[in-house]
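Could you have a look at this structure, given as structure tokens, before my questions?
Omission of a single protein chain aside, the complex is shown with its protein chains in their original locations.
For clarity, chains are labelled A and B in written order, and residue numbers in each chain start from 1.
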Amino acid sequence: MGGDYLIAVLSNIGMISFIALSAYLLLVVGEISFGQQAFFAVSAYGSGIATAMWGWPIWLGLLWGALVAGVAALVVAIPTVRLRGLYFSVATLAFAEMVRLILEIFTYQVEIDGELVGPNGSDGFRDIRAIYDSNVSAFEYLLIIYGLLAVVLVGFLILERSRLGAIFRMIGEDPMLTEMQGLNVTAHKILAVVLAGVVAGIGGALYAHLTTYVEPKIFNVMLGVHGLAYGLIGGLGTAFGPLIGVAIDIGLLESIRAISGYRMIVFGGLVAVLLIVRPRGLLDEAAVHWLRVRWRELRRGLRRGWRRAEG
Amino acid sequence: MLRVESLSRSFGGVAALEEIDLAVADGEVVGLIGPNGSGKTTLFNVITGVHPVDSGRVLLRGEDITDQAPARIVRRGIARTFQNLRIFRRMSVHENVWVAQHSLPGVGPMTLLSGRSAGERARRAEVDGLLDAVGLADRRDALAGSLPLPDQRRLELARALARSPALLLLDEPAGGMTPAETAEMAALIRDFAVPGRTCIVIEHKLDLISALCQRLCVLNFGRKIADGAPQEVLQQSDVLEAYLGRDAGDA
Partner (left out) sequence: MVDFIQNCLDGIMLGSSYGLLAIGFTLIFGVMRRLNLSYGPSIMVGAFVGTLVYLEFQANAVAIAAATVVGAVIVGIYVERLCFRAIRRGAAVASMVSSFVIWMQLEEIVTVVFPDRTYFFPPLVSAAPVELGPFFFKLENVVMFACAAVMTVWLHWLLQRTRFGLALRAVSEDPRAALFMGINVGAVMSLAFVIASAFGGVAAYLIVSADGQITPLFGLWATFKGLIAMMLGGMGSIPGAILGGLLLGVVEAQSIWYLGTEYRDLSAYFLLFLFLVFRPGGLMGQLAVEREQAATRRV
């Protein structure tokens, strides 16, 4: 197992984590999305077009990708946010498949240095070479991926301690009761969908520049449903949950060679059993709450001990 | 404070409320009684905008709030509890009361993310004060879903009070409680919830009603059949027949 392979696996874990976090945010507000891969796709194409065709710098391309994804999420959110449960889920699925199928026929190419560059329907979009042109090594790019992931994760952790995060959890548990606290459920849900779109978008933009080549069929529903499953495996109590889910699937199982041909058989069975025991994942709200209380007690105990030692 | 004018609401052809008129003055505590299915909870739901009305009007301090979005109605100073207990079971006791402050003035979107400001610390202290008052201080960090039923009712009361509502709607605050717990709840409401505000209380337990209310209003099959001082209302023959007669038959 060489270093390149390790970097590739870690990069993949990093990028899929964005989709998992994106789906997780919607699970927190009580909605299941089968369509987060659409925002990943929109941003991959958008940022690729910006850097490869318009010659924008990478950082601006990434920002642009996230922005495009956010706008796309807003466009989906407005008509669908009133739908509940399965209706919302299927609407996100329909939207995501529409995006993928439109990308299958979407052609927009310009000639750069005697070569045609740009998305070409189902043949995909080649030569998104911005990171190679600016001599960013695979390892440096890995650091960029994890740096951005850390920023997003810190954002989630701040959110979770804030009133806004509490509002998202309230909506996930009981929208009517949330409304009865004087809160506009619809507006907050739209906000959640847009934020989730932006998070997926960051992942998509990073992905396009890592692989330099994207094609529509990568963004099929399997990508989105995997992202969804990761949150439920790792747990819905904290943003670390989806990351744990990703780590278990890609990090652990992919690296055990003995089960390579049977990975999904083992993984599927394990997860099904896990969901029987813990329907909201390993780190569900109760587990996180328990940990938080223990942590607080520990800190209090330490402080008391410290004072005693001083005095 | 609140005026309801010839309010009607039906579900699939069944009239849940028919031409209800009700006026509640500032500072009054009105008991709303009637057999199961007589429309008491539906009246709360219509007042708070959960169900749209078919006809009629709801006025709060003279302003028409009919068919407004629930969140807007609630922000005008109404808070309620629920007959079948609604709490955020996956949040702690403290958080359950804390979340009620989200839409209060001064807690706008800008303060949403700042956890440690002075204002926020004061509001946290306020929550602890409320929990202390309803006797849940020592359960502060417990998961709300793990509380026994009487404590959950107390928690709902604390959450409603956290919004300092001018009008408080209590839906069976002692539902499912033993007589001793009911007496405790009645004392808590009387001493802590009622002072300085207007209340409507739905309750089947007459000892709680008589401990709290100056006025009783009786619903039966979606119609108001009596309204007045408790002693008078409870002696009306149709009230006895509709409410107590059937209640005795049920038991």
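Everything below uses one rule, namely that a residue touches a chain if its C-beta (ideal position, glycine included) is under 8 Å from a C-beta of that chain, and two chains touch if they have at least 3 such contacts.
This one's a predicted model, so the numbers in the text were calculated from it and none came from an experiment.
Q: Can you tell me which of A:T80, A:T178 or A:T238 touches the chain that was removed from the display?
A: Answering carefully, the residue with contact to the hidden chain is A:T80.
Q: Have a look at A:L10, A:L63, A:V90 or A:V136 and name the one touching the chain we're not showing.
A: Counting the whole complex, the residue in contact with the absent chain is A:V90.
Q: Using the touch definition up top, pick the residue from A:L6, A:I265 or A:L291 that touches the left-out chain.
A: Spelled out, the listed residue whose C-beta touches the missing chain is A:I265.
Q: Just name the one of B:A15, B:V50 or B:A137 that touches the chain not displayed here.
A: Per the contact definition at the top, the residue touching the missing chain is B:V50.
Q: Would you write out the residues of chain A that touch the absent chain, in ascending order?
A: Contact residues on chain A toward the absent chain are 27, 32, 79-80, 83, 85-87, 89-91, 93-95, 97-98, 101-102, 104-105, 176, 221, 225, 228-229, 232, 261-265, 267-269, 271-272, 275-276, 279-280.
In this text, only the chains that are shown with their structure count from here on.
Q: Over in the complex, which chain B residues touch chain A? Could you list them?
A: 48, 50, 69-72, 74-75, 79-80, 82, 86-92, 95, 98-100, 102-104, 107, 109, 111-115, 141, 143, 163
Q: Write out the stretch or stretches of chain A touching chain B in their complex.
A: So the residues of chain A touching chain B come out as 158-159, 161-164, 166-167, 169-170, 173-174, 176-177, 179-185, 285-286, 289, 293, 296.
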